[in-house]
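If you scroll down you'll find the structure; I have some questions about it.
Heads up, one of the protein chains got dropped from this complex, but the rest are sitting where they should.
A and B label the chains in the order they appear, each numbered from 1.
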Amino acid sequence: MKRLPFTRLLLPALAVLLLTASGAFAQQDMTHVPTEAFKKLTRPPAAFAHDAHNEKAGLTDCTACHHGEKDGKRDPASDTAGIPCADCHAVAAKAGKTPLERAFHLQCMGCHLTQKKGPVTCGDCHKPAAK
Amino acid sequence: MKTIADRLIEDEGLRRGVGRLTPEKIQKVFKELVAGECGARMKTYMETCVRCGMCAKACHYYMSHKDPSYTPVAKVSQTMWRLFDADGKVDPEVIYQCAQVAYTECNLCRRCIHYCPLGIDTGYIISVVRRLCHKLGVTPQYIQDTAHSHSATMNQMWVKDDEWPDTLQWQEEESREEFPGLRIPLDVEGADFMYSVIAPEPKFRTQLIYQAAAIFHAAGVSWTMPSTPGWDNSNMAMFSGDSEIMARVERAHYETAQRLRVKRIVMGECGHAFRAVYDVANRWLGWKYHPVPVVHSVEFFWELIQQGRIKLTHKYADPVTIHDPCNIIRGRGLMDKLREVVHFLCENVVEMSPNREHNYCCCAGGGVINCGPPFKNVRIVGNSIKAEQLKATGVHTLVAPCHNCHGGLEDIISKFGLNMHTKFLGDLIYELMEKPE
Partner (left out) sequence: MHALYDLAVGPLAWLAFAVFILGSIYRLMSMRALALKKDAAFVAYISWPHAIRSLLHWVTPFGALGWRENPGVTIVTFLFHICLFVAPLFLMGHIVLFDTFHGWSWPALPDGVADTLSIVVVAACAYFLWRRLSVPEVRFVTRSHDWLVLALVGATFLTGVLAYHRIGDNLFMTTLHVLCGEAMLVAIPFTRLSHMLFGFFSRGYIASEFGSVRFAKDW
């Protein structure tokens, strides 16, 4: 498989972009990562309060997460805010495409590791819903 | 917990031997031995033992004492590991302990191989400990005496060159009364086989030679015995750790057979001798297998029976049980043939349990009985499990086609008051066969 050994090394560059860009859709109601596309859940959905997260992380540029695609590569220039991740990242992706679960993991863990902030372990995201 | 240090037994050979040692001397010899004679096999065994203790129940010493210092792995831990830990630089007293464990508390019976999931051959490790002790000159007096005898006379019992043919001729004469035409053919070139025995036979069990001659005579086979040194197939140097003399003895044996141009060697009912000729000395001499075909009596009798050369007047009526000698069962797989022979001879066979490859050792083999009176109790008390096994059969006749086994079993029988007596196959065949005029 021809992949960069450490995909997450690409992310610092993205992070710089995120911080300087601006504009976000408010998603007040969101408490966890949307999981509708998965037929069956094996773990509790990852906790994710969109607005609170972005405020805490100082995120203003939507493309930090809502990127587009160009030539089979991540394209940070196009803003895809409003389009569900699952529309592009199929759960069972074709070869060369990033499946949904990997996309989520990369997105969250990758950034958290470069930022040295935020949850990175299984259990810190996949928590049973608080009662 | 008790260790070997708590049960040391005084032996002149061991005591004098360690008296000549220093830690430096020991280390030098140990390192030479490891560099010269040990390789991947020893290294793997030393490294991979997971110390699970599964081998404990394999060993009759442990089963008899239920003391953890008698398990196979404990024997290695009290000897070889100790030496490796200290890179061989140990106190002479440690060598005394190693020698007592190696010579008197392990029969090299290999039963533990059936228990160790990693296939560690404790018998091999212990024989390397013996090799070290031999090189250090720390050997029990009695077994060393037999090794000296091998060295000086090529036989185990100081039988002199002229005593040997004299004894054979004496037996021939004796038998003439019963079998007028009987011969014990000496040095017959081109005979079908050379018959060889252990030196204790001419020394004090001559009637076994008599019986063998009678059986061969009745069967009408072509055989011979050598009149020269090389006739003894026993080999205590193998067990004292003296590989050089062990190899000289067997070389003489093989070469005697080759000089007589016999097709093969048939060996008397002895186990350790078979091990030496069949499986050990050949390696030291650089032969993958023994250079002359070798057959143990059990197999030879089996052949004679198959060929219809042995006819019985009647079968042995009293129930008998069978002892499987390690060196021809775990050492040669003769368990089925042994049974076929015994069933041919006896009406009623009661198996002991466990048996065949899983049988308990007699506790005399591996040179242990040859360490003599100082250690006699070690092997008798150390085998109460065998006494229980024998007793459970409820029979009074024990067939054991091995000299060492006879020695060990008789001691156990008398110590534990079992009402039993031991028999060789030769005893039974001689007793039951149709005797020619």
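Everything that follows uses one rule, which is that a residue touches a chain if its C-beta (ideal position, glycine included) is under 8 Å from a C-beta of that chain, and two chains touch if they have at least 3 such contacts.
All values reported here derive from a predicted model rather than from experimental measurement.
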Residue in contact with the excluded chain [from B:Leu8, B:Leu118 or B:Ala392]: B:Leu118
Hidden-chain contact residue, picked from the options B:Phe30, B:Tyr45 or B:Tyr316: B:Tyr45
Option touching the unshown chain, where B:Arg131, B:Arg330 or B:His406 are the choices: B:Arg330
Residues from chain A at the interface with the omitted partner, ascending: 1, 3, 5-8, 42-43, 101-102, 105-106, 109-110, 112-113, 116-117, 119-124, 127
Chain not shown, touching residues in chain B: 1, 38-41, 43-45, 47-58, 62, 68-69, 71, 73-74, 77, 113-121, 279, 283-284, 288-289, 329-333, 335, 354, 357-358
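Following the convention adopted for this analysis, only the chains that are shown with their structure count from here on.
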Separation of chain A from chain B, taking each centre as the mean of its C-alpha atoms, in whole Å: 76
